[in-house]
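Here the complex is missing one protein chain, while the rest keep their positions.
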Amino acid sequence: MTTFSEIAPLLEGQAIEVPSWAYGNSGTRFKVFGTPGTPRTPEEKIADAATVHRFTGLAPSVALHIPWDQVDDFAALRRYAEDLGIALGTVNSNTFQDDDYKLGALTHTDKRIRQKAIDHHLACIDVMDQTGSRDLKIWLAEGSNYPGQADMRGRQDRLAESLQTIYDRIGDDQRLVLEYKFFEPAFYHTDVPDWGTSYVQVAALGERAMVCLDTGHHAPGTNIEFIVAQLLRLGKLGSFDFNSRFYADDDLIVGSADPFQLFRILVECARGGAFEADSDVAFMLDQCHNIEKKIPGQIRSVLNVQEMTARALLLDRDALTQAQEDGDVLLANEIFMDAFYTDVRADLAAWREERDLPANPMRAYLESGYQEQIEADRVGGTQAGWN
Amino acid sequence: MTTFSEIAPLLEGQAIEVPSWAYGNSGTRFKVFGTPGTPRTPEEKIADAATVHRFTGLAPSVALHIPWDQVDDFAALRRYAEDLGIALGTVNSNTFQDDDYKLGALTHTDKRIRQKAIDHHLACIDVMDQTGSRDLKIWLAEGSNYPGQADMRGRQDRLAESLQTIYDRIGDDQRLVLEYKFFEPAFYHTDVPDWGTSYVQVAALGERAMVCLDTGHHAPGTNIEFIVAQLLRLGKLGSFDFNSRFYADDDLIVGSADPFQLFRILVECARGGAFEADSDVAFMLDQCHNIEKKIPGQIRSVLNVQEMTARALLLDRDALTQAQEDGDVLLANEIFMDAFYTDVRADLAAWREERDLPANPMRAYLESGYQEQIEADRVGGTQAGWN
Amino acid sequence: MTTFSEIAPLLEGQAIEVPSWAYGNSGTRFKVFGTPGTPRTPEEKIADAATVHRFTGLAPSVALHIPWDQVDDFAALRRYAEDLGIALGTVNSNTFQDDDYKLGALTHTDKRIRQKAIDHHLACIDVMDQTGSRDLKIWLAEGSNYPGQADMRGRQDRLAESLQTIYDRIGDDQRLVLEYKFFEPAFYHTDVPDWGTSYVQVAALGERAMVCLDTGHHAPGTNIEFIVAQLLRLGKLGSFDFNSRFYADDDLIVGSADPFQLFRILVECARGGAFEADSDVAFMLDQCHNIEKKIPGQIRSVLNVQEMTARALLLDRDALTQAQEDGDVLLANEIFMDAFYTDVRADLAAWREERDLPANPMRAYLESGYQEQIEADRVGGTQAGWN
Partner (left out) sequence: MTTFSEIAPLLEGQAIEVPSWAYGNSGTRFKVFGTPGTPRTPEEKIADAATVHRFTGLAPSVALHIPWDQVDDFAALRRYAEDLGIALGTVNSNTFQDDDYKLGALTHTDKRIRQKAIDHHLACIDVMDQTGSRDLKIWLAEGSNYPGQADMRGRQDRLAESLQTIYDRIGDDQRLVLEYKFFEPAFYHTDVPDWGTSYVQVAALGERAMVCLDTGHHAPGTNIEFIVAQLLRLGKLGSFDFNSRFYADDDLIVGSADPFQLFRILVECARGGAFEADSDVAFMLDQCHNIEKKIPGQIRSVLNVQEMTARALLLDRDALTQAQEDGDVLLANEIFMDAFYTDVRADLAAWREERDLPANPMRAYLESGYQEQIEADRVGGTQAGWN
């Protein structure tokens, strides 16, 4: 059995990127509830993200979303973040909120609209050059609602062409990461519905094009850890968007719906080298805190990833391999479950204290007065949301 | 084989209630697209609904949603509708857009909030008394997002109590209809997730409490026509909310995703007497026209129901029963499919012409100039939506 | 926080009924693999079940399946079991393996076949009278494969009639328990597909008719713990068939696919009084050990239920209720997860030793020589399976 002290060094480098939009309001099509203390500006979102990092040591960068985080001076925003101890991370594009994109963007039949969408991505790369971001993440909200509405195959060809134009502009140290999603907001077909489609598209682009796996973007019953293993094997797992789901793309706190699934995913990450120093896999959150407080929601999320990573690393892989080769189904499963059932929370608390972090980051945050402060300060203005 | 002329009389009485909100804007959590000509007021929605009826003869009433359709004088609104040739139908309550209801309404642990939600329903009944509506439809958006967040069982008890208070106020000619929904906007549990829960709750209330079946509110793979048959057998099928789905509650045009499923549902309606003169089953639409034009979208919808009803009525039920009793699986299926595959469109066009309706209601509408008129007229103001 | 010593007394009475057929061979439609040591007779199955109880103290009874466990002298079989320290439990009927039942049994259009199926159940009750079994469990494999093949509604009526005849014969201390199943072996409709249908049928029968909830018999995404809560609230949860699934009715070891779901189910059991002394809820396994060894598979299963029950009992329900009433979503969830993440295995090992049970029942079994013995002894004859 692997011990906690053996895996402690591997936990040192763990970095989970938080999304700026998690600090703003979000909701469903039925209602977006506002909450006291919600940021009004990109700076306030970044301040909240930095707070998560200060209490956990786990979230050294924050992802941006353009245009939600559009500012005049991204270099200044970068310095602002760095002064707070975090970096600006992945830049996320948005081609789903402009009226022109109602029926498509990078896949649209109208060349003018395709070019507009391409230009938006080129502008995002300009932002990346200023923020020092490595990854351009493209989630395509494109698809169709009714059979016959769209030529699915022609759209696939146009998508390839549009992506190629964007990829050609990506710098040598930058990457294009293509997310896939089963459905929503399109309800009949989406243009990149599964890992296979994303893989085929990025494989055609080149080495710096990768797949993004959002844990909430699969059909019911999908074995997600298999996809993780496969993409790592193919060298094409660019990044994770972590969250939880019971039904659709619920965007709940990672690890809250099926913690054992999160464990299995992280075991495949360990198996595939994604926690090693030379790994380029980005671990990000993509969540909505519709009804719970946002900063504590993010703290819980990064802690969940850390706790489950520790369990995954505790897995005695040598013993497991032996049991697998012996064909001992029950023993192999027992070794696997043993790691999952090990309660790592006390060890992690001690580990944090050794590193001058609060043993219980959640309690420390709640007692810090930060929440009361922002609720008092952030009065007036427009609370940030998905716009 | 049953012939079209034999079923024609049964089509006479078909009435499909359209929802006022289908004429307003709707969308996903990502974006609500506006469209030219969208109504700004309840009156304009009713005018559009009346237009659908004028071209199809199928939609003699329109459902209201409170507070989206709140007006000062409902008696006047009723006269307005009647002057346009339609009636005001089901009144839909709304307990999901007030900040107080973030964690529950009729099920909330706080008695004050439960009472507020109850009072809203009593106010809806007041509206019904003025509009002449028969049905109060309750869709509960209530539930929880995280395991542990709520006491599911306590909520069920509080729901029963709240519903009883509302039911006690329902008039002798009115009904309470309780909708169920698998998920959304709550993502871990919903308080009325399935027909069983709705049935148990309304059975406890009394004879004038019924179940509403929304065709988009089930788990993947659910055999919906079985539920239709069961609720008709139990005398508890109050109403349908028709729409289509591929994945979740997509709210697409009825019959567009799986027309054969719609056929099977309507066959059970015929089997269970729901098309007969003394049936109290209400056939309603509940749809979103996120990207397509709304009035033509509604016309297409009611035509789809009519066309599929005709096919369902064409089913040779005597021959089918014989094949079933003979245990002839293939013949029974062939008889069933024969009705589904029969193209009734030409017969229906002739049927319409005999009744001074346009043979092709869709084309007639598009050529009528109504759409251009509203697009020209409805400038300024705030387009109606889900608020 | 509740402590282990506080919950220890509640664990005393835990009893999990094992199914005789779990010790025989099982498989998929593609292949049933045989294994050395598989029982050839009901007696050998009972001996294996008794072995599971001897090592765990958790499995004091074994369910029978008629005709798979048909013997000439059930009184003798009962004495045989009692001599080995276990009781004979639930009797399961079988109306799916006789050619007559190809298109239905209790629901068949042919009165002769219905009567045959009813008679089989009456014979099962005769067996119960001899074995001292309380429960007659009815799982209906009935349904249809093709739309049109069957009159779903007529079958529901015939089912009610058949069940009434069987129920009338049930003794005062006996119960009829009706299982529901989403699909398989019927692929279009099943006659009792969901808890609502089972509830409606047993509610019509009377007080001693109850619902059986098999954890693998639901649509994807179904919130099973909600159903547990609802049935307990209605006083109609008769029994569980525990197992695990990733996709369909996979019948894997309970707790192996989604341990957190098992926890949530057991929390609702605690919430609803199912672990209390006066509870009549039967906790059974219904599993297939297609590729793993059967006796260790059963040991693992009952241990999984015990371990998760301990976690569920550790839940600090007072603190949880307070957090729920405060509307503190994150705290409520944290309290809930805290119980789930608590590693109870060492405490349970000590608990077992205090009761003269092996601390590690799995290891003790593997070292006991029982497996080697049965593999050596049980040579020749026909290994038991689903026939």
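Here the chain labels run A, B and C in written order, and each chain numbers its own residues starting at 1.
To be clear about the criterion, a residue touches a chain if its C-beta (ideal position, glycine included) is under 8 Å from a C-beta of that chain, and two chains touch if they have at least 3 such contacts.
Fair warning: this is a prediction, and the values are worked out from it, not measured in the lab.
The missing chain, though absent from the display, is touched by one residue of B:T56, B:S256, B:Q287 or B:Q324; that residue is B:S256. Touch with the chain that is not drawn comes from one residue among A:E268, A:E292 or A:D347, which is A:E268. For the chain left out of this panel, the touching residue among B:Q14, B:T90, B:T109 or B:N223 is B:N223. Where chain C meets the missing chain, the touching residues are 26-34, 96-97, 99, 102-103, 141, 145-147, 182-185, 187-188, 220, 245-248, 250, 252-253, 256-257, 290-292, 386. The omitted chain makes contact with chain A at the following residues, 102-103, 109, 145-153, 156-157, 182-183, 188-189, 193-197, 199-200, 218-223, 225-227, 229-230, 232-234, 260, 264, 268, 271-272, 320-321, 324-325, 327, 329-330, 332-337. Although one chain is not displayed, chain B still touches it through residues 220-221, 223, 246-247, 253, 256, 258-261, 291-293, 296-297, 300, 307, 329-330, 333-334, 337, 340-343, 345, 362.
The rule is short, and it goes like this: only the chains that are shown with their structure count from here on.
In the contact between chain A and chain C, the residue numbers used by both copies make up over half of all numbers at that interface. Work out the mean CA point of chain A and of chain C, and you get 40 Å between them. The distance from the centre of chain A to the centre of chain B, each centre being the mean of the chain's C-alpha atoms, comes to 38 Å. In chain C, the residues that reach two or more other chains under the touch definition are 220-221, 223, 260, 329-330, 333-334, 337.
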